[in-house]
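Beneath this line is the structure, given in C-alpha cells, with notes to follow.
With one protein chain withheld, the remaining protein chains of the complex are depicted in position.
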Amino acid sequence: MVTPTPPLATEISQFLIARGRWSLIEIVFWIVAFATIYFLPDHYLILTDIVIWALFALSIDLILGFAGVITLGHAAFFGVGAYAAGLMAKHGIIVEPILALVASGLIAAVFGFFTSFLVLRGSDLTRLMVTLGIALVLREIANRFSNITGGADGLQGVTIAPVLGLFSFDLWGQTAYVYSLIVLFVLFALARRIVRSPFGLALLAIKGNPLRAAAIGIGVNWRLVAIYTVAAAYAGIAGALLTQTTAFASLEGFSFERSADGLLILIIGGTGYLYGGIVGALLFKYMQDWLADITPQYWQFWIGLVLVLIVLIGRERIGSWLDPIRRLFDRVGNWRPRKEGQLGMSPGDGGQKP
Amino acid sequence: MTLVLETRALEKRFGGIVAANEVSLRLKKGARHALIGPNGAGKTTVINLLTGVLRPSSGEILLDGKNITGVEPHDRVRLGMARTFQINQLFGDLTPLETLGLAISERRGSGWHWWRTVGSRGGVVDEIGELLDRFRLVDVMQERTAILPYGKQRLLEIALAFACRPRVLLLDEPAAGVPDAERQEILATIATLPTDVTVLLIEHDMDIVFTFADRISVLVNGEMLVEGTPDEVSHDPRVKAVYLGESLDA
Partner (left out) sequence: MLTILFDGIAYGMLLFVLACGLAVTLGLMNFVNLAHGSFAMAGGYAALVIVNNLGMPFAVGLIGAFVFAALLGAVLERTLYVHVYGKSHLEQVLFTIGLVFMSVAAVDYLMGSQQQFIQIPAALQGQIQVAGVGMSKYRLMIITICGVLTVVLQLMLMGSRFGSQLRAAVDDQRVARGLGINVGAVFGITFAVGSGLAGLGGALGAEILGLDPIFPLKYMIYFLIVVTLGGTSSITAPFMASILLGIADVAGKYYVPKLGAFVIYTIMIVVLILRPQGLFARGRTR
C-alpha cells in the first residue's frame, strides 16, 4: 500500500478543516448584523420581518439547495409553527417564549417527518402536488376548526410573555428584533454545521446523483427524511417567531403566497450556500418597499414579473451577478470558479429537466 | 472453496422481453471473472440485478451464502459489494477530494454525523490521499468533477468504487471511451487489487479480458452461453459463431 507523502495528507487535512471554518467575511457579516441593533433602531420592525423571511427561506434552502427537493408548500410547516406558538401562548400551555419556540419547532418537525414519506416518491410533479396539497389541507383544517384557531379572522388574544422572564416585547420592537436575530444566528450556525458535515456532503451527493449515492452505500430515503424534518422544524420556528413578535397568527401562514414568496426569496439570493435566504430576504424587502411606492395595491404583479424575468433571463446569468457575494461566502457553499462559460449557480438544483 | 457471489436461475423480464434468463454465476473468493457478450446481451442488466438497482423477476442472489435478493442497493454496498458504471456516474459539483472523502466517511460510519467536519476522524485523510495518489488524481483533486477531462473522470469513477473497500467489485467496462494511453493506467490499477477481492469484469476489449480473467462467462441475448477458462472459451465454436468471425485473441 502506498502511503501518501506527508505534504499531501497535510494539504488534504488543511483543506477539509478550512472547509468547515467560518471565513472572515462571514464573521464580519454577522458582526454587522448584530450591530444593526444599535445603529438602526428605527428599522426594528422591518428588520424583524426580514429575519423571519430569511429563516423561512433558509429552511427551504436546506431541502431545495442541498437535497434537490422542490416544494411548493413549505408554508405548511410555517403555519403549524405559527399556530402552535400562538395557541401555546394564548392558553398558557408553554409561557416562556424560547421554550414555546422550541416546542413549536418540534411540532412542525413531527409534521415534516410524517409528510416526508410522501415527498420521497415520485417525480418532480408529484412532489409539487403533494407539497401543495399538504399545505392546502392544513390551511383548510385551520380554517374549519375556527373555534380553536380563529379561522379566517386569525388567532386573537395572544399575549407573549417576556423572554426568559426578563425581556418583555416592547412597542418599538427591540426585544422582538434581538430575539429573532439571535434565533436566526443560532439556527444558521447549526445549519452550517450540518451542511459541512459528512451528512451534509451526502445530501449534496444525493442532490447531484442519487443513483450513485446509493451505489456508494448512502441510504438516500432516510437522509431525505431527516433533512426534510429539519427543514420543517426551521420553518416552524420561523412561523413561531412571527407569532411571537406580532402576537398574532393567521391563515396567511399556510398560504400558497407564503410558500411561493419564500421560494422566490431563496431563488433571488441563490440556493446552496445558506446565505441565499438572508441575501434574498434583504433584496426582496428592498424591492417590495420600492415597488410599493409605485403601486401599493398590485405589487403582486411586479413580483410575478420578477419571477418571469428571472427565469427568462436565466438563473445562471443572474447568479453570475451575485457571484461576488457568493465568492465571499464560498466556504459554506460548493461555489467554485467556473471555467469559461459556466456561470454561478449549481445546476441540478431544479429537479429533472424535461 | 467458498462461493463469494452466486446467482441461481436469475431472471428479469420487462413486459414481454426477457433481459436475463436463467443466469447462473458462481464466483469464488479472489476470482477474476469476466463477463463478455455482444452489445445488448444483458451484461449491464446482470450487474444491475446483482447490485439491486433492478429486482429480478425470479431467481436468487447470494453473497457469502446469504440471500441478498431483497436487499436494498445501498445495503449491499455495506455488505461489501461495489460497482462502477459504464457511463460515468459522478457528482458533478463535488471535487474528487470530496467525492472520495464522502465514500470513505460513509464506509467508516460517519454518514449521519452531522456535527463533525468531513475528515475529522483519523485515517480518513490518509485514505483519501492514498486513493488520489494511486489513481493519479492529486493534481485535479480540488477541481469540480464536471469539468475534468473524461480520462480523469473515469479514473475517479473507479477510485470511487475502490473507496468502498469492497469484497466484491463489479466493473462495468472500466476502460470504455478511455484513450489508449490511459487504458494501461486503469488496467494497472485494477491489477493492484488485493487477491482476496473478488472481481467481476464486463469488457469488450479482448486483450484486457484475456490478460485479466481466470474465468470467462459469455452472455448472449440474456442467456449464459458458455462458462470456462479463457482457453476453453476462446476455442468454443459457439462463441466464435456468436462473435461472427471476430478474432478473440487479436
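As written, the chains take the letters A and B, and residue 1 is the first residue of each chain.
To be clear about the criterion, contacts are C-beta pairs under 8 Å (C-beta built on N, C-alpha and C of every residue); 3 or more make two chains touch, one makes a residue touch a chain.
Values in this document were obtained by computation on a predicted structure and should not be read as measured data.
J.: Report, in label order, the displayed chains that the undisplayed chain touches.
T.: A
J.: In the full complex, which of A:I37, A:V110 or A:L128 touches the chain missing from this view?
T.: A:L128
J.: Thinking of the whole complex, not just what is shown, which of A:I12, A:I194 or A:I303 touches the missing chain?
T.: Reading the full complex, the residue touching the unseen chain is A:I303.
J.: What residues on chain A make contact with the chain left out of this view?
T.: Output for chain A: 64, 70, 72, 117-118, 121-126, 128-130, 132-134, 136-137, 140-141, 144, 256, 260, 263-264, 267, 297-301, 303-312, 315, 349-354.
Note that in this section only the chains that are shown with their structure count from here on.
J.: Measuring from the mean C-alpha position of chain A to the mean C-alpha position of chain B, what distance in angstrom results?
T.: Those two chain centres are 40 Å apart.
J.: Please output the residues of chain B touching chain A within their complex, sorted ascending.
T.: 51, 53, 72-75, 77-78, 82-83, 85, 89-95, 97-99, 101-103, 105-107, 110-120, 125-126, 128-130, 132-134, 138, 141-144, 147, 160-161, 163-164
J.: Flag every residue of chain A that touches chain B in the complex, lowest number first.
T.: Residues in contact with chain B: 1-4, 8-9, 12-13, 15-17, 19-20, 193-194, 196-202, 204-205, 208-209, 211-220, 223, 226, 334, 336, 338-339, 342, 346-348.
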